[in-house]
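A single protein chain has been omitted from the complex, and every remaining protein chain is retained in its original position.
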Amino acid sequence: MSENLLEVKNLQVSFHTYAGEVHAVRGVTFHVDYGECMAIVGESGSGKTVTAKAILGLIEPPSGEVKKDSMILFDDKDILKFTDKQWRNYRGNDAAMIFQDPMTSLNPTMKIGRQITESIQMHNRMSKEEAHKRAFNLLEKVNIPNPGDRLNQYPYEFSGGMRQRVVIAIALACSPKLMIADEPTTALDVTIQAQIIKLLKEIQKNNNTSVIMITHDLGIVAGMADYISVMYAGRIVEQGTVFDIFNTPQHPYTYALLKAVPSLKNENKSELRIIPGTPPDLIAPPKGCGFANRCRYCMKVCGQMSPEYTELSGTHKAACWLHHPNARRAFGFDDVREVFEDGR
Amino acid sequence: MSETDATKLDMEMFTRVGVNEQRSEKLMRPSISYWQDAVRRLKKNKVAMASLFLLIFIILMCIFAPYIYPHPYNEQNIESTNQGPTWDHIFGLDNLGRDIFARIWVGGRVSLAIGVVGALVSLVVGVLYGGISAYFGGLVDDIMMRIVEILVGIPYMVVVIIVSVFLGKGMSSLLIALCLTSWTGLARLVRGQILELKESEYVMAANVLGTPTFKIITRHLIPNTLSIIIINTTFSIPGFIFSEAFLSFLGMGIQPPLTSWGAMASLGQQQMAYYPHELIFPALAISVTMLAFNLLGDGLRDAFDPKLRQ
Partner (left out) sequence: MADNDNQEILLHVEHLKKYFPVRNKETLMAVDDVSFDICKGETMGLVGESGCGKTTCGRTIIGLYRATGGCVEYKGKNVTKLDGKDKQWFKKNAQMIFQDPYASLDPRMTVGDIIAEGMANFNLYPNPKEREKRVQELLALVGLNKEHAGRFPHEFSGGQRQRIGIARALAVAPEFIICDEPISALDVSIQAQVVNLLMKLQRELKLTYLFIAHDLSMVKHISDKVGVMYMGRIVEMAASDELYSNPMHPYTKALLSAIPVPDPEIERGKTVLPIERSINCRNCSKKHKLNPVSP
């Protein structure tokens, strides 16, 4: 048995639209260990949600296409070759997803209790009473007070934060080994967000569930992730442990992202270091590095050829031409962060 | 990395270029407006396009056929009444020896005219009424909608009869009666849509920018309601055609010498047992035209639906 619950290798996903083919994901490779939390960080359009959907088999042909070279192994099984029946067994049971907007993830005309038991009964042979009891326990687990009454209520009777907890309860219903959370707290207030993140951390620890957390909020990532993959323009530009990324970022985009968030210690009204421009439209994927147009350290080679990964340590890798020995020779630095700080 | 790639990586490639801000804001896709996108989607819908071409064909025939076809519509061939379809008289003759093919296209002019005029009048009245009711809201909206509800409760037959009593039977009283009662559906639809649009942020922004009410209605609210209006109008035309056919069938509508598909069907029904062709052709004309409009309306609704955009 391999030590990784999930292995994604060279995932490529495209969408066929009126204007052409959009290469949403252009070769993504990562793995998630049992009980680990991997955060995928990126802006909108980076391909992070598409990656998550591919892991759950939610890329619909004919407009969506997962390319032939891609491979996703879950518990050593090649899920891209699943039959419909295998997908149904897998979704909800082995892997579950929490979506962004709690207002629209729940069926407004169905009682909460039934939405939870529906998922349970689909994957387990249980009587209605047993399923109901399990739903009750799940609501307790996600800290919803008065679970007995709440099971008979409709989604509109819950606040945003409570609804997201219900969504998490549904995701947990069959004790999945992998939970994917796609921007689970973006639509919630900051205080509620803190509670939901705390809940997700507990679930990860107590059930040894692996979590893939997709977000653009670096604060959440700092508190929750074990590993981070930074995505840009359909590719992973840097990957490492949480301390690798926050303490020693090695890619200009990662560095710029960290600098773009004002910290409470910043001088008031100082200019934020911004990343000019916008991400490229992936209908015409750039020839070289996707970040070239916006990178202040862009070199001639960056626009021509796509950089390969440099292994910076056992856990840390980045894809940037600045790591090439020629760059070092050209600009005379030891650590690439000298370039970032001085703008050398 | 292949060897040829490695040789390209000489020091010259590592000169700094920096950010290219103009290029980074460039839009890659061709510009496409909402309407162009809708037209493109409609073109892809084969059923809708076929219906559209069929309708265009019918309309052209109604306009031009009587000029081209050798037999006039009101010429009576007394010696060969009720004749079936032949190469000379394509659809045959009716009980007065008149050529049915010619009459179909002449009658079609009346039926289609009623359909289109009725729909257009409905459109103007319905949109204005619904728009005003929704924009002002409150008491104005309440009163206007109660009036609509009363009107909806009156069956149009009653209105037709009353109008006919005053204005006599015929095309004008038919049109007036139909228009009086049929705008209510569109009014309610437009009202619903505008009530929703009123709360959108771009309408609020227009308000904050100082845009006067009239301009907000014409520049923001109505264009964004147009898709609903177009779809509803396309569906209402067959409704008018059928109402006219039905009323003419009962003798309440078109009077001779004018003819319409409904009137032809009425005459044909009397001869149905022995000479079915006199009923079949007008009935087909009505059914096919209505079906084509409905299919086109379906296609338009799909084309305009923002959720189906790619």
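By written order: A and B. Residues from 1 in each chain.
Throughout what follows, contacts are C-beta pairs under 8 Å (C-beta built on N, C-alpha and C of every residue); 3 or more make two chains touch, one makes a residue touch a chain.
Please read all numbers here as calculations on a predicted model, not as lab measurements.
Only one of the listed residues, A:Asn207, A:Thr248 or A:Thr278, touches the absent chain: A:Thr278.
For the options A:Thr17, A:Ser44, A:Ser63 or A:Asn137, the residue in contact with the chain missing from this view is A:Ser44.
The missing chain lies against chain B, touching residues 21-22, 25-27, 29, 31-34, 200-202, 204-212, 219-220, 223-224. Mapped onto chain A, the interface with the missing chain covers residues 43-45, 160, 189-191, 193-195, 197-198, 216-223, 242-243, 246, 256-258, 260-264, 266, 268-276, 278-279.
Definition applied: only the chains that are shown with their structure count from here on.
For the pair chain A and chain B, the distance between C-alpha centroids works out to 48 Å.
Against chain A, in their complex, chain B makes its touches with residues 1, 5, 8-21, 23-25, 27-30, 32, 37, 40, 310.
Taken together, the chain A residues at the contact with chain B in this complex read 17-19, 63, 276-278, 280-281, 283-284, 293-305, 308, 321, 324, 326-327, 329-331.
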